[in-house]
Every structure is written in structure tokens, then in C-alpha cells.
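Heads up, one of the protein chains got dropped from this complex, but the rest are sitting where they should.
For subunit A:
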């Protein structure tokens, strides 16, 4: 834009452009945040629809709705879409919206790259989803795509899957670099690192994890590509390769990836509990150290996903002990949240309900995680529904509840309107009941011996599978309500004040609601 326009009509320059090009060309962190959030919501609904197919098939023993090969495509795409399409972009969207406002910066440090890192995402998922209509079907080897099932024995669409993962990786790395550069260079004067809000801290750590491990994932899929098309044998035993090597590489990416999906949730929860307890967060410094330790430990525990591949005893012991250690910093975080509530002055608006549910249910997922760390017991748990229950507890009422909490918490700042509190609470209770009815019984059927990733099961698992499916349908349906609430809030509602919440703390609450298109063009002073 030219300086001439600015001098003529200062206000006009600061508003968004009109029409579709506003979104295509935008370099505004708030617009890009909005794009990310809507995109992730769309993916959440698509991935959720696939989960509904899975639960419908498992409603009763026997094959009813789909064939086993389509079932495997559903469970693969469900996992990939939820991880890379729903959870990660939602956190990037929140980072875009909030980090500049929280550190008092006018925008992200690299706005054009920001635009690019969003706009390549829809193409990646278009490619991935189009594989459903290809000959041989979509990827069917699980979101962990173990070789050689994903190489020698894969459907032809695996090549499109690899391309899609490359694009996703590029997008994530660009997003992560943007976050690091913004936080390191654009904080308002006076905002030292230790004064930084915890959401910003959690994202700084997450961004470093992303930069460290996304290239590893890119390496893994590139080796697959070579094996499939260029005659190499990285993972092909018949050619002297090593199928276990694939798992080492994958999980060296995969375990930090798990924390990429939970660290920002820690940040969000800290803000919400602090606000609605009307009391400063307990142990801000120890929260930072806990997240840092979790991130560092995440690089030395990957083989706990591989306890049954035949590792030597020394390796099994090391990875067991290292994994158990993660419980210490995670415990510190939970204790800090509880202590923040202790002798606070608490109210239960929707964001707080989601945040409390996050703490309780994430902790339950943490407990089952600790159980899974015990190697001899893991021999019985591994690849059963117990594992499915475990990671869904940390991802659904964990990561996804925190995202929902964040949406309710900050949507008045984004839209200038309050959401409908009664509907919000209804959405919470339906989701809370749905998620527990879905996933809690899965602990039992897993312990009783039902393997994961099966389209059909023995009769003793029938009852609780049915209960689990009913819960899943309830949880799935309640997300339509969420969509309705968000749209209703965007369209209108009670006007929000700049502070929005009585106990809110932080720079984002000092600007108007809705936040102006450009905020902090002159940096605020932080004391």
C-alpha cells in the first residue's frame, strides 16, 4: 500500500480489505489466526465424521457398515486429520491471534510467510483427502504408517500422502519460525522472558520442538518415497534394510509431536484458571521450568512406543525410567493449577468448566500414561484399546477441550460479542459426558484384551463397545452445537468490555473488544 493513501485516509488504511482477496492476500495476524481456526474446525468436523464411521462399525460385533479395507482408511485419515488438520492448526491459529497481542507487538514478525504457511495447508489436505477417490483407496496403514505396510504393501495413493506430509511439515516449520522470531524480537519494552505470559512461553517451547522434529518426519517420508519409487531398501528387510529403523525415526518425531499438541494447552489452561480463580497463577516460574523439562525429556523417551519390537534390556530399562520421569514435571503443573484454585474466588463460566475438565481428564490420561511406561505391564497394554483410551484422554479432553476453552475465553476479544453462556455450558456438559462415555470404557475393553485398529472383535467386548459408540455419537453431535454457538457469537450478542472477564490479566485485555485490526502499533510499557 502506498504512503499516499495513508496520508489521505489514515483510518481506511487500518481496516481490512474487502471481499475474498482480504483473506487470500492478508498478512494480518488476526485474519490469519481466524483462517487457521476456521480451517481446523472444518478438519475437526471431517475427522470427526470419520470417527463416527469407525464407532458405527464397532457398534456391534460383525461387519455391518464398511469393509475392513475402508475401515483402515478411515482410522488412518481420522488420525492424520485430527493431528495435523485439527489440533495443530488450531494452536497455530491461537498463536497468531494471541502472541502479538500478549507480547505487545503490532503483528507477527514475518507476515508474508505467515500467509504462505496457512495457504499451503488446504492444498495438503485436498491432496490427502483426494486419495479417498483414487484406485486402491486412501492410505490404510494407520497414522503411524509403519513400514513395510506403508511402503511395499501400500496402496498407490501413498505417494500423495507423502507429498501431503511434506507440505504440512513445511507449513509447520514456517509457522514455528515465525513464532520464535516474533517472541524473541518483538516483545514490548519491559517484558522480560520470565514476565512473558505462559501461553507465549508454551508456544516458544512448542515452536522449538516443531523446528527440531518436523524435518525428521520429512526425512522418514522421503526414505519411504525412495523405497517405493527409486529402488532403495531403507526399510525393506529383503534388501538389507531395517523396518525397526522406521519406527525409531518416526517416534523420534512422534513423541515430541505429542507434546507439540499438549504444551499450548498447558499455557491456555494456566490463563483460564488464573482468570476465573481471580488469583495470580501459582508458581509461574516453576510452570516455565516444568514445560521446558517436559520438552527436553520428550527427545529421550521415543522408544516407549516400541517396547515390543525386541529392544535390548538396557534400552527397555532406560526408556522406562526416562518415561516415568515425565510424570514429575507434569505433576508439578497439575499441583500448580490446583493450588491456584485453592483459596481463590472462583466462578464457573464455560471456559473455566472446560479448563477444569482439562485438568482432571488430562491427569487421568497422565495416570494411564504412567501405567503404560511400566514396560512389563506395557507388554499387556501395548496396541490394545487401553492405549486408545490413554491417548484420546490426553488429546480430546486434553488438547481439544483446551482449544474449546480458549475459543470461549477469547472469542469476546475476537468478535466484540459475548457468547451465549447457557448454550456454552450445555455444550460443555454434553461434550464432557460424551467424551467420558466414549473413552472411559475403552480402558476396560483394552485391559480385557481387545486390540486397537480392528474392524471387528470377539463377543466379550460387545457391551462396552456399544456404550462407547453411543458416547461418541453424543460427543460428535454436540460439536454441531459448538459450531452454532460460534456462528451466533460472530453474528452478534451482548457487547464485550475490553477486560471481558473480571479477573483477566494480560496485554490483550487492555485493547478494545473486538480488538482493532491493528493493535500495539506503538509498543505498550510493561512494568
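Please note the rule applied: contacts are C-beta pairs under 8 Å (C-beta built on N, C-alpha and C of every residue); 3 or more make two chains touch, one makes a residue touch a chain; residues count from 1.
One rule holds for everything that comes next: contacts and distances are computed from a predicted model.
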item: Name under which UniProt lists the unshown chain, selected from "Metal ABC transporter permease", "Heme exporter protein B", "Cytochrome c oxidase subunit 2" or "Formate dehydrogenase subunit gamma"; value: "Cytochrome c oxidase subunit 2"
item: Listed residues A:178, A:269, A:298 or A:384, member touching the removed chain; value: A:384
item: Selected residue (touches chain absent from view) among A:43, A:260 or A:364; value: A:364
item: Touch with the omitted chain, as defined above, among A:23, A:44 or A:141; value: A:141
item: Where the missing chain touches subunit A, by residue; value: 61-64, 67-69, 72, 135-136, 140-142, 146, 148-149, 152-153, 155-156, 237-238, 241-244, 277-286, 308-310, 313, 316-317, 320-321, 324-325, 327-328, 331-332, 334-335, 338-347, 356, 359-360, 363-364, 367, 370-371, 374-377, 379-380, 382-384, 444, 447-449, 451-464, 466-467
